[in-house]
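To start, I am sharing the structure in question, which I have written as structure tokens.
In this view, the complex is presented without one of its protein chains, the others remaining in place.
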Amino acid sequence: MSTGWTREQMAARAAQDIPDGSYVNLGIGIPELVTRFVPAGREFIYHTENGMLGMGPPPEEAERDLDLMNAGKKYVTALPGAAYFHHADSFSMIRGGHIDVCVLGTMQVAANGDIANWSTGAPGAIPAVGGAMDLVQGVKRIYVITQHTTKTGEPKLVETCSYPLTGPGVVSRIFTNLAVVDVTPDGFRVAELAPGVTFEEVQQNTGAPVLPPN
Amino acid sequence: MSTGWTREQMAARAAQDIPDGSYVNLGIGIPELVTRFVPAGREFIYHTENGMLGMGPPPEEAERDLDLMNAGKKYVTALPGAAYFHHADSFSMIRGGHIDVCVLGTMQVAANGDIANWSTGAPGAIPAVGGAMDLVQGVKRIYVITQHTTKTGEPKLVETCSYPLTGPGVVSRIFTNLAVVDVTPDGFRVAELAPGVTFEEVQQNTGAPVLPPN
Amino acid sequence: MIDKKYPSVAAAVADIPDGATVMIGGFGASGSPVELIHALIDHGATGLTVINNNTGNGEVGLAALIGNGQVSKMICSFPRSSQSKVFPALYREGRIELEVVPQGTLAERIRAAGAGIPAFYTPTTVGTILAEGKEQRDFNGRAYVLEPWLKADIALIKSEVADPLGNLTFNKTARNFCPLMCMAATTTIVQTKKFVARGGIDPEHVITPGIFVNRIVEVPDPVHEDTLIAEGRSYP
Partner (left out) sequence: MIDKKYPSVAAAVADIPDGATVMIGGFGASGSPVELIHALIDHGATGLTVINNNTGNGEVGLAALIGNGQVSKMICSFPRSSQSKVFPALYREGRIELEVVPQGTLAERIRAAGAGIPAFYTPTTVGTILAEGKEQRDFNGRAYVLEPWLKADIALIKSEVADPLGNLTFNKTARNFCPLMCMAATTTIVQTKKFVARGGIDPEHVITPGIFVNRIVEVPDPVHEDTLIAEGRSYP
């Protein structure tokens, strides 16, 4: 079986689905790679929850400002045309539906668009939610980039999330190493297969029924 | 009968009761005169609802900025240390209890502190409330400066307001031409008489029982 | 490269439909986007619901829009002033609807719309006739009324400086409702006195981030409503 797309290819494929001029919030991990694959002729403006639009790439070490961080607490830069604002304004952008696309990593996504990406619910785990629940409820379009299965081969696309939800029915499209999968009223539907991957392989690695491409 | 204090003296008397360093919002009319009688050694910072702290006196005509107005839509100036902000922030200062004193004119004040100063309730009158209801509910201390009676001699300090209320039970002290009158749990109480004015004159011109000074 | 600039006020307002809800920035004459309003008069959309603190002055700007019969309802805090004649006359004839909202509640309802907050509690109006019909509730022993968000299809805004991304600054108290209205409208249309390149506004000094702005028209020498009124002008 082909393992399909690499992390970079998954990010590049997701970037293809983001329109020019979009305001975009990227989760930590593979979603951050999206910035490296903006299609020619398009421009995205990056929002970070802690209070900036127009976030740029990491700085050279000599040019670091220790007060200029992103939501993942990594040092970043501000591009020309950037703006700083406080947290209430930043989450007004999120909750008020002003951010066009949010690309998240996840632990599980269910066939009805439920997402679970903040807690395993394990006893003794320290709950830590950050802005995840605000993002999934507020941003216009929620994309997920994720390996199709866990490291131990368990499906991450499932019938019902077993982990505590971040938000119900919010995910519209999932970019995995095996396929692009849409969440539709009828459940998961493959929109596109990675090169060398068959529909049957996608179904075998998914914990819920999958519909073939239209 | 003495007519007691002048408009200027009423404003000066009210100014005596405002502590140093207070954030103050002044209504239109006699309250505006307070700025001319700030006691020596004190400083008040003036707030205007349309979005400024540190409001200064009217400008010379040559120095007018047509975009620099107060809530009464008169041209004003900004003192060093001023700040501009939008309407939601401005009314957060009001509603959130950050303004120390508001000095208002009025049509009626009742013995329980009710104030009616926005509408006569007359049929056909166009209702216009502005920020009056926000101010009386939000500012820490509501002072009123007013003639003790209307031009036709009707009491403005009454048992119950006949005009529609701006807010219930909000006024703490009233500065009239005849006296300084406190609103207490027992009703109106004279705190101070204007020179040449007797307690009996105050009672005769008030539409509710008045208690003598403590 | 993103560039939200439009060629003219006429182009920027050309698709405003009949029946639209339109927020108009400004507090009295201060911050009133006169050129955009006059373009809307030329455009001719009717049956508008307009949200502004006031109802215009003289026979220009918002007062002229109302006078031209394009506004079926006003939502404002203070519909009269010494120089407002157009609205009072129409209102007394029953030809225009009015919703009076206290100024702070008006500002907060607009912000709530932009912030995705469908409703909030405020003490303002408790115990008055303006609280009639409103849901009331106690918190910590004090009474509050429930107020819903207030959204619009369009916002017409005047800024001092704008860049191609829509970042804005305002001049002094012309700021007033403008940043809130930019947040609360589906389409925010801005006339700006100065249009600068990206980086022309310090990121620390941006008042309205560009995400809240859709269209920008440069109007380098905007007329001021107070000046037009002093000159006795009317529009069209």
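Residue numbering begins at 1 within each chain, and the chains themselves are lettered A, B and C in the order written.
Keep this in mind: contacts are C-beta pairs under 8 Å (C-beta built on N, C-alpha and C of every residue); 3 or more make two chains touch, one makes a residue touch a chain.
Source: prediction; values computed, not measured.
Here the chain not displayed is in touch, across the complete complex, with A, B, C.
Of the candidate positions A:Tyr23, A:Tyr46 or A:Phe91, contact with the hidden chain is made by A:Phe91. In the complete assembly, the contact with the undisplayed chain comes from C:Thr122, out of C:Asn53, C:Thr122, C:Ser159 or C:Asn214.
In the complete complex, the hidden chain is touched by one of A:Gly130, A:Gly196 or A:Pro213, namely A:Gly130.
Contact between chain B and the unshown chain involves residues 20-21, 23, 43, 45, 47, 52-54, 78-85, 88-89, 91-99, 138. Interface residues of chain A facing the missing partner chain: 48-52, 65-70, 73, 78, 84-88, 90-91, 94-95, 114, 121, 124, 126-134, 137-138, 164-169.
Looking at chain C, the residues touching the absent chain are 108, 112, 115-123, 139-140, 142, 144, 148, 169-170, 172, 203-205.
To be clear about the criterion, only the chains that are shown with their structure count from here on.
Under the stated contact rule, the graph of chain-to-chain touches is a line, running from one end chain to the other without closing. A straight line joining the Cα centres of chain A and chain C is 36 Å long. Note: centroid distance chain A to chain B, computed from Cα atoms, is 55 Å. Annotation for chain A: no residues touch 2 or more other chains. Shared interface positions of chain C, i.e. residues touching 2 or more other chains, are given as 111.
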